[in-house]
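So that we are looking at the same thing, I have put the structure below in structure tokens.
Of the protein chains in this complex, one is absent; all others appear in place.
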Amino acid sequence: MMDRIAALGRTGLDVIASLGRACQFLAGVVGGVPKPSVGFPLLVKQLYAVGVLSLAIVVVSGLFIGMVLGLQGYTILSDFGSEAAIGQMIALTLVRELAPVVAALLFAGRAGSALTAEIGLMKATEQLSSMEMMGVDPLRRVIAPRLWAGFISLPILAMIFAVVGVWGGMLVGVEWLGVYEGSYWGNMQASVDFVDDVLNGLIKSVVFGFVCAWIAVYQGYDCVPTSAGISSATTKTVVYSSLAVLGLDFVLTAVMFGNF
Amino acid sequence: MAQRTTEIIVGLFIIAGLAALLFLALQVSGLSPKAAGATYKLHANFNDIGGLAPRGRISMAGVTVGTIESITLDRETFQARVTMSIHKDVDNIPADSAAVIRTSGILGEQYIDISIGGDLESLKEGDTFYSTQSAMNLERMISNFASGR
Partner (left out) sequence: MASSAYISLNDVVFSRSGRRIFDGVSLDIPKGRITAIMGPSGTGKTTLLRLIGGQLRPDSGQVVVAGREVPKLKRKELYLLREKMGMLFQSGALFTDLSVYENVAFPLRVHTRLPEDMIRDIVLMKLEAVGLRGARKLMPSELSGGMTRRVALARSIALDPELIMYDEPFAGQDPIAMGVLVKLIRDLNSSMGLTSVLVSHDVPESLSICHYACIIADGKVIGEGTPDELRAHPSERVQQFLKGQPDGPVPFHYPNNDAASDFGIRGGGA
């Protein structure tokens, strides 16, 4: 019995210690901003690796999710004779929820895991150590550009996701199922508010981008530098990011759209 | 050279993101840069607004001509006072037009439809609709029908 309580206590302490390490790590990364002349090319390179290379999966998923929303929405709404509201339904679900959340999940799977594996491998092959021995802080040189790149990329990806989704919904709803195009856009414009819906969705994706990138680089930096350690860190990145995104989404939705 | 290509691609990526945001702002949420100055306000009093809500649609002959700005309760008449903003280019609504609350579909959202009158004068900024028709209450209709009245 006492053993179990002790084990629980130890687990709790471990969790708190690792949270503390993660925050310390974050302070180290954000605290030291490299010189723009050095930092900018590094950031651009990471924006390419993290953002641009995730574009394909985000666009394809956005298109299909928009099309599915169009199809499902039409089936249900046509029962009530209000299939014209399909534009409103698609746009609101996408802008408020699906674009930030699904883009973040895809991002964690596509870019987050890659970041973790890359940093973990750099640790395992002593690249981070050797950088330290050369008098270069790897937190600033390696980690910071990756963190910022994730932070900047995800909102962009989420916006693109939403637009492609709206377009995919139109493809199905208007082109295929014959909803009048004017009412598709008209209903959408009447019900979607820029500040309440679009900007709140954007804020969500900014938060998710930060959390996902933080988890990814921290897991990479903190991993046990062996093949098993890297693979478990990569798994953790995807699992923790997904859980964090879904949990935070609930909190943010409650704060932004809940009426209290 | 490779660095430059990367920079260009990343630049395009960021532009695509901004374009997407712009699209969401203009096309999806219908935010229009001139919208702020391009409307005028009208009022209408209703006995019962049903499920009408701010940001709802105002239409004329089925065409959206404005949005509902706010809904308040008039403390003296106990009526709902709805403030609407109407697009500036629809400045010739006849003064004897009626504001009618309608429902799109059977269970769809409620909106205000302006049924056109024949007066030569037209409503100006701050005017109130003379005649209104409140929301159709499905329950009341059914009970009226059931009791044979």
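Letters A and B mark the chains in the order given here, with residues in each chain numbered from 1 onward.
In the analysis below, a residue touches a chain if its C-beta (ideal position, glycine included) is under 8 Å from a C-beta of that chain, and two chains touch if they have at least 3 such contacts.
These numbers come from a predicted model, not from an experiment.
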Left-out chain, listing which of the shown chains it touches: A
Residue among A:Ser18, A:Thr75, A:Ser129 or A:Ser227 that touches the chain left out of view: A:Ser129
Residues belonging to subunit A that touch the chain removed from view: 38, 121-122, 125-127, 129-137
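Heads up, the rule we're going with is that only the chains that are shown with their structure count from here on.
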Inter-chain centre distance, subunit A versus subunit B - centres from mean C-alpha coordinates, in Å: 35
Subunit A to subunit B touching residues, read off their complex: 41, 44-45, 47-48, 51-52, 55, 80-82, 84-85, 91, 95, 153, 155-157, 159-160, 162-163, 166, 185-186, 188-194, 197-198, 202
For the subunit B and subunit A complex, residues of the former touching the latter: 3, 6-7, 9-10, 13-14, 16-17, 20-21, 23-25, 27-31, 55-57, 64, 67, 104-109
